[in-house]
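Some notes on the structure that comes next.
Note that this complex is displayed minus one protein chain, with the remaining chains in position.
The block that comes next holds chain A.
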Amino acid sequence: MSTQEEDKGLLWVDKYRPKTLDTLDIHPEWTEKLSSLCDQGNLPHLLFYGPSGAGKRTRIYAVLREIFASGIDKRQVQHKSLKVGDPPKEVELATITSAHHIELCPADVGYNDRLVIQEMVKEIASSKPIELGTVHRGYKVVVLHDIDAVSKQAQQALRRTMEKYTSCCRIIMTAESATRVMEPIRSRCLGIRISCPTEDEVKRVVKNIANKEGLSLPDSFVDQLVVTSEGNLRKAILWLQVSRAIGYSLDDNHKSINSTTWNMFSKCGFPWEQICYDIANTVIREQNPKQLWNIRNQLYDLFCHAIPGNVLFRKITTYLLRMVDEEVAPCICYWAAHYEHGMKQGTKEMFHLEAFLAKVMYLYYSHIHTQYSMALDDQL
């Protein structure tokens, strides 16, 4: 009974996270391959890449469990602080450790990521594992999250480390985009592409969870959930729990019960996405400095909630592309890439986003006005 008590406080995302390879719901093709990898007990370095919410971490844990059995169940969060560099600087980093593995996210320490990889990963990687319990594999596993977010130098530092200590250490990495992982690192590991779950898969998983929680889901709700989650399974499950928590009644005549929440939810997900939608809408509706000023306030609001600039760029651009004529769309793509590139190199995200939106206003304005004058010409 005690386990059930513990489960109560958990988010559904964690509660229903598959624990072993054979209970994974999606990507059956990889499940088989992964288990055959684990069978041999000896692992190459792995790089899991794919969009967020597709199940990269879940798979890593499943793989670790397959190899070390219950040895990885006792996990603890440790805040390690280490002195690095010259003059020595104190860097603090949260890690998750068990007897057989250590998990860290070098990108968290920002500028010092190279030093963390040099010092910490090498330190962990260069000592033999302690023989503990029944399972002994002769190597430890270092899990590095978001490897695509660390600097080039840090990736450089990883190259030889990966080769030198292969006898007692395996590195498993996750990345959202494989493009940003440099070629020499890619060529040292087995890449595993985890794609988004398909709509049917999302439906199946959501229905499964609802069943276990004793909820009955109307089909229209599930369909909407699939659209809103955009292939992100974590988001879908979170939304399911949120809908439950706000007392949203999940039966067939739901529309009459709580229509405002439903409206908000059905249009575009989280509140910040709603704001992005509004911004895109404003740009298309009215092009003048006053609107730009309004947008600025909305953008500041978004920045206050710590939404990263590139996410905003992506979201707003996708909304814009859905609204505009197809003649303008390629130009918008061009300028979106242009300003986002500038943003990556600069430091003030605000400037670049605003410049982009002003540009789109200008493009769209001149576009509709040429069309208008052409239409006039035709009439004459």
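The rule is simple: contacts are C-beta pairs under 8 Å (C-beta built on N, C-alpha and C of every residue); 3 or more make two chains touch, one makes a residue touch a chain; residues count from 1.
Just so we're on the same page, contacts and distances are computed from a predicted model.
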Undepicted complex member, UniProt protein name, chosen from "DNA topoisomerase (ATP-hydrolyzing)", "AAA+ ATPase domain-containing protein", "Large ribosomal subunit protein bL32m" or "Trafficking protein particle complex subunit 2-like protein": "AAA+ ATPase domain-containing protein"
Omitted-chain contact residue, chosen from A:189, A:226 or A:295: A:189
Residue touching the undisplayed chain, where the options are A:82, A:321 or A:368: A:321
Omitted-chain contact residue, chosen from A:96, A:238, A:331 or A:355: A:331
Option from A:61, A:239 or A:313 whose C-beta touches the chain left out: A:313
Residues of chain A in contact with the chain not shown: 33, 36-37, 39-40, 42, 44, 49-51, 54, 86, 117-118, 122, 126-128, 138, 153, 156-161, 163-164, 166-168, 177-180, 183-184, 186-191, 193-196, 230-231, 310, 313-314, 317-318, 321, 326-327, 329-331, 333-334, 336-338, 340-341, 344-345
